[in-house]
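Take this structure, written in structure tokens, and hold onto it; I'll ask about it next.
A single protein chain has been omitted from the complex, and every remaining protein chain is retained in its original position.
Entry: chain A
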């Protein structure tokens, strides 16, 4: 579903990604872990071109992101993104947040969009909040709306950029539950996270990044219980 080849990304003189090769299969859940500044968020943001790619290629569902003639807006509809700070639209109600994309990008009628929107809100457990504004929601509720908003575009891949890092600890569980359900349904997911429990339980594969490259990857048991790379060992010993 996703193929990344020799991906480099620099901000000015600072090279943040120093050659990433990765592959994500359909219905696979890949968790990306690593210390802050390791480039994991940048890597994720390159997957829907929120960051320009300096060199290398990213192919999603057969379309190469940076190839000439690629319609990046069309491509982005295939890739849902959930942000650390939710980035809900504060001037729109919960339901409007979810229906904006389908109406403006996919050209759905308001009625159709609202129907699917309500179904998605139901799915994330927030049907009673449809007409509230984001300001009145808790962090966990906001993040679940953000997930519903991304799902409304019927993406083939979902990217999660530290989706629970800005949440109070007691609110993390609800969000992770929604993500687990999504994984069970077979959604292809790339999750940058500090939730090692989630990575171990839900992840099919874990990628450990540091200093702009993938230091180690494998199934969760191997990475967490028997890391080979000294950097992985040192990172895990600090956080587990």
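The criterion applied here is as follows: a contact is a pair of C-beta atoms (placed from the backbone, for glycine too) under 8 Å apart; a residue touches a chain by one contact, two chains touch by 3 or more; residues count from 1.
Note that contacts and distances are computed from a predicted model.
According to its UniProt entry, is the unseen chain "Aspartyl/glutamyl-tRNA(Asn/Gln) amidotransferase subunit C", "ATP-grasp domain-containing protein", "ABC transporter permease subunit" or "Beta sliding clamp"?
Options "Aspartyl/glutamyl-tRNA(Asn/Gln) amidotransferase subunit C", "ATP-grasp domain-containing protein", "ABC transporter permease subunit" or "Beta sliding clamp" narrow down to "ABC transporter permease subunit" for the missing chain.
Can you say which of A:79, A:120, A:148 or A:175 touches the chain missing from this structure?
Selected residue, touching the omitted chain: A:79.
Among A:1, A:100 or A:213, which residue is in contact with the omitted chain in the full complex?
Final answer for the missing-chain contact: A:100.
Using the touch rule from the top, list residues of chain A that touch the missing partner.
Residues in contact with the chain left out: 48, 50, 73-77, 79-81, 83, 85, 87-91, 100-101, 104-105, 146, 149-150, 153.
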